[in-house]
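Excluded from the complex is one protein chain; the other protein chains are retained at their positions.
Per-chain numbering from 1; labels A and B assigned in written order.
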Amino acid sequence: MANNICLNQKECGKSTGFWLLLTLGGLVMLGTLSAFFFLEHHGHIKTGMTNQIVWGLPHVFAVFLIVAASGVLNVASIGSVFGKKMYKARARLSALLALTILSGGLAVLVLDLGRPDRLIVAMTYYNFKSIFALNMIFYNGFFAIVGLYLLTMMDRKLKPWYKPIGMLAFLWRLALTTATGSIFGFLVARAGYNSALYAPMFIIYSFAYGLACFIVVQAAMYKWNDIEIDEAVLCRLKNLLATFVAAALYFTAVLHLTNLYFAKQWDFERFLLSDGGIYTLLFWGGQVMLGGFLPLLLIFSPGARKQPAILLIAALLVIIGGHAQMYVTIVGGQAFPLDMFPGYAESSSFFDGVVHAYSPSVWEMMLAVGGIATTFLITTVAVRVLKFLPEDEIKDPSSTVGQH
Amino acid sequence: MARVVNQPGLGKGFRLAACLGAMALLAIPSMPVVAGVDLPKLEHAKGDKCVDEGGYIRRHHPELLKHHRDETMRKGIRTTKYSLKKCVECHAGSKTGSVAASKEDFCIACHSYAGVKLDCWDCHATKPGKRPSHQAAQPAVPSLMPSNGGSQ
Partner (left out) sequence: MSESMNSKLEDRRDFLKASALVAGVAVGPGVLFYGIAHSRSPEEGASSKQRWGMLIDTTKCAVGCNDCVTACNTENGLSGKTGEQDSQWIRKLNIKHLQTGVEHNLPMLCQHCENPPCVDVCPTGASMKRADGIVLVDRHICIGCRYCMMACPYKARSFVHEPLTEQNPEVPRGKGCVESCTFCVQRVDRDETPACVEACTASGHQAMLFGDLNNPESDIAKAMKTVATTEVRADLGLNTGVRYQGI
């Protein structure tokens, strides 16, 4: 690619590419904000969300980002907690992405609230029994801890704190994803949720989605700076992604196999795995094939060792599969009707006993992509003003300035 | 001890000007008309007088209403002295029958003047109900009450 798109000011001085990206992100954000004000004025009646499907597309995108945010920090954690040099070189970008992706996810969640004007209430009234309230504390803590973590990487004076804060950040992100998974795991009444597996499963999902996001961003930054990824690094990252994707498939299999063993869960599993229409399609086609087996096939294909593009495609597929998984989990879990009277067929004016329909409106689609736009904008500005580009010592020994 | 006034750059003249400026700022609220914006003209409410002295209500009605809302909503205490419903019953405008339908109506007149947004009327009715509130002025309950102590 031509040198005119360049994200690091110091290195090339030109800024056409930077402003282009900023404009692109800004336009999407403008759409998101207009959708927000439109919905704030008219209410959720202009969305496809109903009293049956109460969480829709915005939540699919938001929860994906929140899960990916904790996972993307893994790269830094492997560097500082487990002392791997190659990952240390990527720790800054990893921590930065953790902050920006979480900002994006939370922004969408907040913009979709029925009363977004009461955000201050959410920050001042806490019901500590609520896993949702605990999540808010975890998110805020995550910002603080990862922010400090980033400082210890950037300021030599804070270097003694690098390891302990890295450890704290690692433990904190595990707790955060446990809590995010538990948002669903704790819903005792619904057949699609109500499983302790959701906590570890979301942690594994976060490993895969986070690493995939990291690979995509790193690839873009390398491309724009005309840097070629080191072969050894490529190999490590692809093996790590393969491990995480395989583990995610394993957890998905365990969840559904457990359910298939419980007679009371058969109806739900039949719905999801065979009769659920769009949800069945997204599960097998999106989550399992596109987000699972296909990336694995690509990664282990003979050409993958030398071809960074293959890893990039695999990572993009994992991200697409991740969105399919969130759609199946969040919308699919609600679409299946509540079984209040086991053994009975139910019917009423309130859509009892029927699979609930959901078709998102253009407004909530615009709202949903706002998270990606937020992440994109903050990341673009941050990599422009500060040094986040991963630089491997193997590649260029002179570029270790400012690294640890 | 070093004093602030000894700081370089803050001359005598500057201090004098600052004092005069501060005094002028303090004096503004006591003037009847500010910069051409008239104070809101409020319609006379029903009844002889408010549940409390006007100035007190004007200053403290947010806290009073908030306290009352929590007592009623969360504890089921249904006294009427500071109830929003009671405010509406007396202060609904004669033209609109509401406290918040037009710019002249009681709540809106003052709040738009003060530039303070209020969201009570997103949920609460701005007009009095068809039937009057159930409790009359306190004490509402005559001696028929059982002797069930002072428990809350």
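FYI, a residue touches a chain if its C-beta (ideal position, glycine included) is under 8 Å from a C-beta of that chain, and two chains touch if they have at least 3 such contacts.
Remember, it's a predicted structure, so these values are computed and weren't measured experimentally.
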| item | value |
| --- | --- |
| Hidden-chain contact residue, picked from the options A:122, A:175 or A:381 | A:122 |
| Sole residue of A:143, A:186 or A:222 that reaches the chain not shown, by the stated touch rule | A:186 |
| Residue among A:19, A:37 or A:132 that touches the chain left out of view | A:132 |
| Absent chain, residues of subunit A that touch it | 42-45, 50-52, 54-55, 113-116, 118-119, 121-122, 125-127, 129-133, 136, 183, 186-190, 334, 338, 340-341, 343-352, 356-357 |
| Contacts of subunit B with the absent chain, listed as residue ranges | 69-71, 73-80, 85, 88, 122-125, 127-129, 134-136, 138-142, 144-149, 151-152 |
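Basically, only the chains that are shown with their structure count from here on.
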| item | value |
| --- | --- |
| Subunit A and subunit B, separation of their C-alpha mean positions in angstrom | 46 |
